[in-house]
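Note that one protein chain is taken out, while the other chains of the complex remain in position.
What follows is chain A.
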Amino acid sequence: MSVETTPASATALEPSLPEGGRGDLVRRLVMTLGPILAALVIAGCILLAVGVNPLTYYGFVIERGLLSPLGVQQTLTRMAPLLFLAAGLIVAFRAGMWNLGGDGQFLLGAVSAAAAGPFLVQFLPVWLALVCAFLLATAVAMLWSLLPALLRAYQGVNEIITTLMMTFLGTSLANVLVKLAFLDPSTTVPQTRTLPVEDRLPRLFDTTISSGLVLGLVAIVAVHLMMTRTAFGLKLQVVGANPRAAVHSGLGVPTLTIAVFAISAGLAGLAGAVDILGVQGNVRADWNPAYAMAVIPMVFLARMNGFAAIGFVFLLSVLSIGGESAARRLGVPHHFTLVLVSIVLIMLAVAEYIDHHFIKTRRV
């Protein structure tokens, strides 16, 4: 096969640099931490502008998200859905498909799990009910991605736009389902029926950390290994690097496209299910944490590497748990986390450019 298999990072910010000795490691560390620091400073200036002391804010975030025992357990629990989403995005992005519809798929998965879970535990053993709820969430999310997948595979319609449109539709549909189909008649709050705490995913040891974390870690490692170690993963990478070359080397690109969307959306649906069955227990009307949009930058920052993504997802989780706490104490809305994440992303992209450029000119 004479296909030029450029690494998947060709679709990422910049081609990743060759791994080298210790000097290289130091440089990579500097090039990662430097931009993050710069972003913290810029975001700090925004905080100053609205009259909040950035040091107090960052102090709260670190204390709550990272240092306090309760906070760190919440952080680790929050990682579960984020890891599933990241896993789904890694598959899609490595295969060169921009699944930006994660939020719709997540919410529909969540609502399906919330509808199925409390209903099924009445008849089935708890473990079987949970498995069924997971499967249903996966199937529904997969189904939701079918239309963009078919349009991309057979009509060549840009999937960025179709998945975005489907996410707007999915968010509304999830609300409709919560309010009309699966409304809990016993409360006045519009929400689905609640899965009893004892029937949710077990907690790890003596902590409050949901075992969803383990599932999320398994998912992202499995996805990473699938993309890097299996023939199927290689095929997807080829499709991502050069679809035309993929066709010429005899790959069934349309089928692979649909498979990619199914895996990616299925994982997003699992993310919704793991959040509901592990933590929330029900879906409230108008609930949309928009995790998928926040995870997308993390996956880029990790250069679509599963193990690096775990680190960045942890960072996002700290920021989001700490940010929610700081929001309550300092009155800074949690939207600030979005601002911070996007500045980090832009700074890292610029740093990578400078690094790349610097290397190139030095070699010449």
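One rule holds in what follows: contacts are C-beta pairs under 8 Å (C-beta built on N, C-alpha and C of every residue); 3 or more make two chains touch, one makes a residue touch a chain; residues count from 1.
Here is the rule we use: contacts and distances are computed from a predicted model.
One chain of the complex is hidden; its UniProt record names it "Nucleoside ABC transporter membrane protein", one of "Deferrochelatase", "Nucleoside ABC transporter membrane protein", "tRNA modification GTPase MnmE" or "Methylmalonyl-CoA mutase, C-terminal domain". Screening A:Gly51, A:Pro69 or A:Gly250 against the full complex identifies A:Gly51 as the residue touching the chain left out. Within the whole complex, the absent chain has one touching residue among A:Trp127, A:Phe168 or A:Phe232, and that is A:Phe168. The missing chain, though absent from the display, is touched by one residue of A:Asn158, A:Thr230 or A:Thr255; that residue is A:Asn158. Listed for chain A, the residues touching the missing chain in the whole complex are 11-14, 46, 50-51, 98, 100, 147, 151, 155-158, 160-162, 164-166, 168-169, 172-173, 175-176, 179-180, 293-294, 296-297, 300, 332-333, 335-339, 341-343, 345-346, 349-350, 353.
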